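Shown here: the complex without one of its protein chains, the others still in place.
Then we have chain A:
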Amino acid sequence: MVKKQRGKTDSSPKNMDREEHAAHFNDSSDEEAPDEVTFEDSKAQALRSMARAIETVRREKELLKEKRRKRQELFQEQKKRKLLPADVLEEIDSSPSKKHKASGSEAEEKQQEAGEETEQRRKKKKRKSPHSRNLKGSYTVTTTKAQTTSFQQQAAADFIQSRLYGPGSCRTTNNEMLSLQNKKAPNKTAAVQFVKKDWACKQKAKAEKEKKRWIHKQKLATC
């Protein structure tokens, strides 16, 4: 019964198709004679279709190659990522006390920030954003956040930036302006800022150390 039905359902559209084709054929034959196709034309067509087939095969191969290459890269990257903590661990193992002392406050801050981050991440895992929805399988649909600055807005901001600060606007730097002011002022003072903030790090650190030592000495002397 089931078979029969299936057979029927299978056959009926085919039949209809065939009928339709027939009807179509009949129609065309009624109205006009079949088009004449020259040998050259049909040959060219066959060649073209062959070329197309070759092309698609080639493209597929290339795509496959590309995919493989990407996978390979991904693997390598993952491997590297896995390797990194080991290095860090080694480094930490080799000099644990020095590092800890050197960056007291900074490490604290970082740690704290990291704590926050992990906390946030945990939250994200626990509760997805309210705009997302789970579908069957591993797909989710989410509404993307509207871009804060649209392309047009960016273009407009760039326009005003280029008109006021772009080439041909004859701008100088604040540092230069302030040093000119200083130069023209009745009483000259030290330069407002150096170009490089991290200038002479070592010397500065050394000076700091010396200062501490000196303060300590002073204290001892007064006691």
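By definition in this document, a contact is a pair of C-beta atoms (placed from the backbone, for glycine too) under 8 Å apart; a residue touches a chain by one contact, two chains touch by 3 or more; residues count from 1.
To be clear about the criterion, contacts and distances are computed from a predicted model.
K.L.:
Among "Cytoplasmic tRNA 2-thiolation protein 1", "Glucose-induced degradation complex subunit", "Elongator complex protein 5" or "Anaphase-promoting complex subunit 4 WD40 domain-containing protein", find the name that the UniProt record gives to the complex chain excluded from display.
P.N.:
"Anaphase-promoting complex subunit 4 WD40 domain-containing protein"
K.L.:
Can you say which of A:38, A:138, A:173 or A:187 touches the chain missing from this structure?
P.N.:
Of all options in A:38, A:138, A:173 or A:187, contact with the hidden chain holds for A:173.
K.L.:
Write the list of chain A residues that the hidden chain touches.
P.N.:
Against the missing chain, chain A presents residues 104-105, 108-109, 111-112, 115-116, 119, 148-150, 152-153, 155-157, 159, 163-165, 168-178, 180, 183-184, 192-193, 211, 215, 218-219.
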